[in-house]
Each structure stands twice: as structure tokens, then as C-alpha cells.
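One protein chain is absent from this view; the other protein chains keep their places.
Labels A, B and C are assigned to the chains in the order they are written; within every chain, residues are numbered from 1.
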Amino acid sequence: MSGKKMNVAIVGSSGYTGGELMRILLNHPKVTVSAITSEKSAGKPITTIFPHLAGLTSLVCEPLDPDVISKKSDFVFLALPHVAAQETAFKFHKLGKKVVDLSADYRLSDPAVYATWYEHLHQHPELLKEAVYGLPELHREKIKKAALIANPGCYPTSAILGLAPLMQKGEVDLGSIIIDSTSGVSGAGRSPSLAHHYPEVNEGFMAYKVGTHRHTPEIEQELSALAGKRIILSFTPHLAPMNRGILTTIYAKQVSASDTAHLYSLYREYYKDAPFVRLLPIGRFPNVRNVRGSNFCDIGVYADQRTGRAIVVTAIDNLVKGASGQAVQNMNLMTGFDEAEGLRLAGLFP
Amino acid sequence: MSGKKMNVAIVGSSGYTGGELMRILLNHPKVTVSAITSEKSAGKPITTIFPHLAGLTSLVCEPLDPDVISKKSDFVFLALPHVAAQETAFKFHKLGKKVVDLSADYRLSDPAVYATWYEHLHQHPELLKEAVYGLPELHREKIKKAALIANPGCYPTSAILGLAPLMQKGEVDLGSIIIDSTSGVSGAGRSPSLAHHYPEVNEGFMAYKVGTHRHTPEIEQELSALAGKRIILSFTPHLAPMNRGILTTIYAKQVSASDTAHLYSLYREYYKDAPFVRLLPIGRFPNVRNVRGSNFCDIGVYADQRTGRAIVVTAIDNLVKGASGQAVQNMNLMTGFDEAEGLRLAGLFP
Amino acid sequence: MSGKKMNVAIVGSSGYTGGELMRILLNHPKVTVSAITSEKSAGKPITTIFPHLAGLTSLVCEPLDPDVISKKSDFVFLALPHVAAQETAFKFHKLGKKVVDLSADYRLSDPAVYATWYEHLHQHPELLKEAVYGLPELHREKIKKAALIANPGCYPTSAILGLAPLMQKGEVDLGSIIIDSTSGVSGAGRSPSLAHHYPEVNEGFMAYKVGTHRHTPEIEQELSALAGKRIILSFTPHLAPMNRGILTTIYAKQVSASDTAHLYSLYREYYKDAPFVRLLPIGRFPNVRNVRGSNFCDIGVYADQRTGRAIVVTAIDNLVKGASGQAVQNMNLMTGFDEAEGLRLAGLFP
Partner (left out) sequence: MSGKKMNVAIVGSSGYTGGELMRILLNHPKVTVSAITSEKSAGKPITTIFPHLAGLTSLVCEPLDPDVISKKSDFVFLALPHVAAQETAFKFHKLGKKVVDLSADYRLSDPAVYATWYEHLHQHPELLKEAVYGLPELHREKIKKAALIANPGCYPTSAILGLAPLMQKGEVDLGSIIIDSTSGVSGAGRSPSLAHHYPEVNEGFMAYKVGTHRHTPEIEQELSALAGKRIILSFTPHLAPMNRGILTTIYAKQVSASDTAHLYSLYREYYKDAPFVRLLPIGRFPNVRNVRGSNFCDIGVYADQRTGRAIVVTAIDNLVKGASGQAVQNMNLMTGFDEAEGLRLAGLFP
């Protein structure tokens, strides 16, 4: 059976999303991880960087050489910082490999918006046009045919899945959208910094990048496309003392009064074919603890009669549905596997 | 000097706010804690309930008998659950004692609103009329003359201090206010429950009582009074895995465009005489870690030009400025002490 | 393929070990969970008790009726409190079912020792004689033939695996053994109590049941058997603010001086066929974070030349190798499956 497995490479394997790709792919019945790269750890077994993988793999990191990697792999995951990913994606694409890019480089379809928010000119605008935004619940059919997937950001995944059903149906005032998110610390990556030094984070809670976070235009792009109108919205990220998870609380003014049952039906219909969206029963709301380690996005809805607002709460694991799990979900679609292959794992609670 | 100290009683001393009153008052140069009550721990030294106080006090809990307590004390703090506090406040008031009630019982001036949200008929509507809402930054002069203070809720303290300057000046659309708060777990009290069992909370994050939390009418009451108009707003509490702290992120549509410098001036002016409000420099936002154990409320402001919204972030320690510290601040005002007496303590970081 | 799967029942499914059995067994390729019981949640879907399992199972809890459960199941896991498990194990055994009992009821081969430490007379001493202590690394062959397995305690698993190689070879002074362990809070179970209320545990660390913990005789029994002599040792458990994990640090006086390389060889040889023991390279020591969610036991060894002591550190996930994972490992052995079937999952880091 091993002979029939697809060979996949993980480029940039030493960060948290790289480690999480390993965890998921080592358990995936249809693929073999055939190459992993890390500049700073080249020559070292991945288990020296991620001791939790000991006993499960003997892979050794190698430096990034697209030609070498391409010979070993049919499919490539890029877990590199933005800008760095841009050129690498281009090279693997040229070498004919299907690519899922976990960075932000191919998410914003308008290079001008990219330049504004990321302060860097896009080097491959022509490839950008081919890239598909990899949120399967919105773009499943396009993803199946795509050669390059821009894997969504963690916050955008939680926000867009929470708002999509409201957008498509013109249910809410498009100028009234407020998205309030809280993330665990793994979302900030694995590079040490004072801001994420343990005693600075533990027993702390803060908002950051208020009004200026780079995930804002990504959310606006996808919601605008769904609504058919340009949307400007407020998005505020917060940092909580926990390893994983994003909880997003969304507020939007309803165009006409409706009750929670109405919202519930709307969401149930919208996500009826989505294997990883779990709509919670009326009266219950998500908790990130219930999606930890799994690819699920939990959603709870509420129509607040007092204020006329729809309030939607979503929860994902930022490293799974918000990154590596969604990347594998995209790979499954791109290669004709079952969408949920290798991803039907229960979360870890407690 | 001890002879001149004021004797104060803590009624309901076994909960977290009771313990925190002890911590603060044992260090207060002008008072002596003369009596503490706890029904279930009557006869036990307080240090068996709060071992962190060992070596600092030899007080023993006694059952609650207002006549007995009144003989020993000039001033009474009530740290009882709502409903229970109602009658007790009445008794001490009748006995001529000044009272700070930390429960919700005397916070809502309209007994009908109390009945709606607390599902209990108010037993002392006449006393309710005399009670003063104990937020010194808004009601300092009234507090000085009050005999009964309704000590504000933790969430309302963080929300009202964040919005007051905007209210008074008609700066924002009153129908657009959204308050998104996150609290540490001590806000839920000291009674064990599955919801606050360690492994259920740790590495979790959730919204709760969406659209229905009892602190909502309290916030609306105070903001409506400031604005001179009835305000209905959205308030969503969240629970974070930490012991203490409330961070509140507030959104309101500005009536006319202005920049952050304008908001900053507005807040600086409004709080120029408030010893416990710290307005952060433009570009910085609060973190609950910086107010842990202290009576400060930190505030950061931002005028979001993209959306036309004012975004305000506040941080308090829910047990200090959100409860026991504020109660002592009220006592200081009621008795003619310096407002900050015994409260100039730095927070504990890290 | 479903037709060939073995039907297994989980008796007592609402606690953490019950939930963890569900997580593991739902992913096990050779079994189907056919029945789950919970007295207090009878009639409720398991996903109301464990929302993290939503979307993966539609099982409903039923009351415990051994006859009913036996008709649906070929194999039974008991995740009940001690004493309660005693009779239930007996009934399923009589009904001809293979049983893994996760409680302490059948771990101590001497009923007098059980009576001393558990303050309860053993009701089925004859069945006790048949029970096998389910630590596969020590008793693999016996387990394969057993009908009733006493699944080891979490602390004993970490301690015995850390000491076994030293015992068998007479390497250390048997009177000198000290075992110092630290556990996450899930080890205390899912019933709320003040001691495990979030704010009481978080930012706390303590020793408990000093010199009196019930896992002591279990450790002594197994080590005595290995050494061929009666061993009395010190075992001190500690509670750390984390959900999962046990780290055990062991001290024993070496009979004759040797270096770390010697200890390393000894352990490598002893565990050469153990799929779930990972001996760390010399100079590295375990961290519970690396075994979280997995069935591994990580071991690091050190020969301290200054003091003449062997120091051994082990790490397990108390709910996996310390409970439910080991239970499944035992089931695999008892039923002829591969020992690691369904258990080759990587841990969740971070």
C-alpha cells in the first residue's frame, strides 16, 4: 500500500505549523512525508526539534532546494514566513508541483492591497491570479482544480466561517460588522520574543494591533465577494494565556428582525455539506477547548432581540482548522481524496 | 494611633472578595478589621480559609448577627450573594452603620429592572432610593455623603469607565455601542462547579450568557444617565484561563470623524482628578497583567479612521477595582479619608 | 470491514478516562464502541457530556445493566471509581467477558494490603487471584492470556517503568528509593471540588498526601516482585497547574559506581521490545509536553557521580499511558491485535 501513497514535502518544518503538518500527515493513510526542510536545522532529525514526534518518524531536515525537493515529492506544503513563501511557491509551481502555501502571500487577490498591508511589492502578480483562497466551505469546487492554494489565515478562517451565511443572504447591515477575536499564543509562532515570554503572557490578557491587523483585508475580501459589495469592518485580535485556539465573537445589525431559530436554520443549510463545521444547538456557544487538536469549526448563533443584532461565536484550533489541518483538507480536495481523509480525529479534552 | 482607627466589619468573609477586603484592609493605615462573618466557617480562624493571611491576622469568623457586629464596628462591608445582601444592608443601615454592599442588590435604581433581570422582587425599594452607585469617577460627591453604597459590578466598572467620556460629550452614536469583555475565573466566585473545575477552564476560552448577562442593565443605567438618553447596548462576557483581570474592548460609531489625539484629550480631561485611572500613551493598549492586585483602571483609546469607530480598551483587576479595592475607595470617600488611602499598592507583575 | 470489528463497551463514560477511551477507540481500526454507560447521564448523547466528540459519534449513555451490555459487547472497559468497579468486574467476568478495570480494585494482589490502604474489605478475593496487573512492559505474556486486567494507576505506571530496569539487575540499594511525582489536574477526576476549582489550582503548586498516597503499595508490590525482596519506599505526589501529564523523578543509591552510559545501556536493553517507551539520548530529560495525548513513556537517566545516586526521570500522559491508552494497549494484547494498534498517534504539541 505504501507504494501507492502520495509523497508530500513540508517546506519550513521547524515552526508550529510545520510540526502540526507532521503530526497530521504521519497519521494520514494516503500520503508519505518524503522530505522536510529547515535552513537552521538542516541535517538534524526532526525529532530534535519536535521531541513529541520521536518514535514516529526518522525524517531529517534538509536545506530548501526546490529541484531536489521536487524530485522526492508530488505535493508541497509551504510553512514559510510571508515574502519568503512568495518566491518559493513560484518555483514549485513552475516545477509542476501542486502547492498549499500557508503564508499570507497569495491570499489577497489585489496586489495593491497586499502592498498596503504587508509593505512589500508582490513579486508574482501573474501567479497570484491563479491562486485560489483555500477555504473549502466557500470555494470547494475551485480548490479541487487549483494548482496553488493560499491557505487562509487563522483569524480569517474563524471570522469568515462565522459570517458567510449572513453575507450571502443580505441578512445584515454591511457597515455594522464587528469581529472580536482571541487567540492562543501558538498563533504568534515559535520565535522567542519578550512579548511571548512565558511570565509576560501568563495571567495576562490584551488587545493588540487594534484597527491595524493584517488579517483585516483578508476577511474583508472574502466577505465582500460573498456580499457582492465592498465591506469595511472592525477586527480586533486579543491574546489569551493558552497554547491553542481562536474564539471569535461577531456582531452585525440585522436588516430585519428575526429570531435565533431563523439564524440556526440559515447556518444549518449553509453548512449542510461541510464535514468540519459543527453548528451548536440553540442556546449553546463554542469553547476552544472542544476543538483543540481537531479540524472542526464550532459555531453558535444568537439573535439578540433587545439590540437587533445577530451575534455569532466561532471556535477553531488556530494550528489545525486555522492552518495545518485546513492545509491538509485542501490537499485532500486538490488530489481527489475524501475531504476528511486523515482529519477525522477527535480533539484532545481536557 | 491604633485607638483612632476606624473599626470595620466584613460580612461574608470566605469568598474571594472577602479575602481581598482582608488583604487590603490589613494594610490600610486608618482602619482595623474588628469583625468578620461566615456562616459555614463560624468559629474558625480566617487563616484556615485563607492560608495566605497567616501571620497577619488572628481574626476568627463569627455568625452574622447585625446587632453584635454593629457593636464592634463603625463601618460594614457586605460581601454576600445578591438577595441575601438586601436584607442585611437594610438592617445595618437601620442600626446607623455606613455600608458598602458589594452585591448587585442596590445597583439598579429601578426596582422593576431589578425584578426583570434578577427574577426577584426588591424588598427595600425605599432604601434603594437612598443608595448611591459607588463608581467614584462618576459620583464622587454623592458617595461622600452616602450612607449606603452599591459597589459596582466588575464588568460594569470596566465598561462604564471606558465609555463615560464619550457619553458626556455626545461623541458617539448611542445605538452603536458594543462591549466585549473577558474575565479571569475568580469573577465566578469560590464555589466549586463543573464549569470552573480546573481542567474544564484551562486551555479553554468561551463566550457565555450571550445577550443575557445581568451586568447589562447596570451598564445601560449609568451610561443612559450620562448621555441623558435611554441606551440599549450589546455586552458579551468571555471567560479566560487566568485568575484575575477583566479586559474590555468597546466599539462605538463616532458622530463626527476625529483622530486618536482628540479621544486622548477627551479622556485625559475627564479623568484628570481620578487617582486610579491611568490613560495610556497613544498607540499603547492595556493588559490585565499590569493591574493585577492593584486598584488601577488602565485605558487605551483609538480612533479608527477606516471604520469611523472609536475603540476603547480598559483593564482592571476584577477583585480590586472591580470589587474590593473599589469598595475601600468608596469607604475612604464616605469617611473623609484620602481617596487613595491604603490603595497605592503596585500590582504584582509578573 | 465493520462486520469484523470487535464490539467494546465503556462502563462509566462520563469521567475523563471514559472520554479518553472514546477518543482513542473511535480512531481504533479494529473495534466499534457498541455501548457506553453513565448513571447520571443515562439517555443523553455522549456529546452533551463531551462536546469535543460531536460529529464523530452518536452514542447515547445508558444505565449500567451487565446483562444488557454483555449482549452488545465482546469486551468491557470499566472506568468506575474503586469499590464500585469491584462488583461490576465480577459480573462481567461471570458473563464471560474480557475486562480491563481502570480502577484500583484488582491491582493489589494481597487483599489485606487493599483493606489497609483503601479501608474496604475486598469482596472478590478469588477473582483478585486471577487478575493480571496490566503493565505490558512487565507482564506482556500474562496479559495476553488474562481475562481480567487491573489497569495500573497513573503514578505507578510512571514510577515502575522508571525503576524496573534497576530492580531486576540489583543495581541499587532497595532501601534508598525515593519517588517524587507531579501530576496535572485531570488526574483528580471530573468531579468539582474546592481543591480543584480553577483559581485555587492555577498559579499554585503543592505536595499532597505526603507519605500516605494509595498508589504507594501498588508501586512497592511491583518493584518488590521484580527485586525479589520486600521494598519500602517514599512516594510523594505533587499537583501542578496543567491539565495532563505526570513527571516522576526517582532517586536510588547505586550499589556500585557506574556512569550514565551504563544506565543508558541497561534501559535500552530492558525496553528494546517496548513500543511505547522512548529512552532519551544521554543528557536529555523528559517533559510532559512531549507525551501529551500520546501513549508514550519518555525516560531519561543520569548517574550522579557526586552522590552515587541513579536519577531517573519519566514522563507520561496520565490519561493515556497512565489510564485509557494503556487500557487499550492491554486490550490489544488480550485480543491478539498488534500491541500498538490505534495508539500510534503523535502527541499534541504545543
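Following the convention adopted for this analysis, a residue touches a chain if its C-beta (ideal position, glycine included) is under 8 Å from a C-beta of that chain, and two chains touch if they have at least 3 such contacts.
None of these values were measured; they are calculated from a predicted model.
**Student:** Can you say which of B:R107, B:H197 or B:R244 touches the chain missing from this structure?
**Tutor:** In the complete complex, the chain left out is touched by residue B:R244.
**Student:** Which of B:E137, B:D180 or B:E203 touches the chain that is not shown?
**Tutor:** B:E203
**Student:** Given the full complex, what residues of chain B touch the hidden partner chain?
**Tutor:** With respect to the unshown chain, the touching residues of chain B are 16, 19, 22-23, 26-27, 50-56, 186, 203, 243-244, 275-276, 278, 280, 284, 287, 289-294, 296, 298, 344-350.
**Student:** Identify the residues of chain C touching the omitted chain, counting contacts across the whole complex.
**Tutor:** 176, 178, 180, 182, 184, 199-200, 202-208, 210-211, 232-234, 236, 238, 240-245, 247, 249, 251, 285-289, 292, 300, 302, 304, 306-307, 309, 311, 313, 315, 350
**Student:** Residue-wise, where is chain A in contact with the chain that is not depicted?
**Tutor:** Where chain A meets the chain not shown: residues 16, 184-186, 190-194, 196-199, 201-203, 241-243.
The rule is simple: only the chains that are shown with their structure count from here on.
**Student:** Rounded to the nearest whole Å, what is the centre-to-centre distance of chain B and chain C, using the mean of the C-alpha atoms as each centre?
**Tutor:** The answer is 46 Å.
**Student:** Express in whole angstrom the distance between the two chain centres, defined as the mean CA positions of chain A and chain C.
**Tutor:** The separation of the two C-alpha centroids amounts to 36 Å.
**Student:** Identify all positions of chain B at which a residue touches two or more other chains, and write them in rising order.
**Tutor:** 184, 199, 202-203, 241-243, in rising order.
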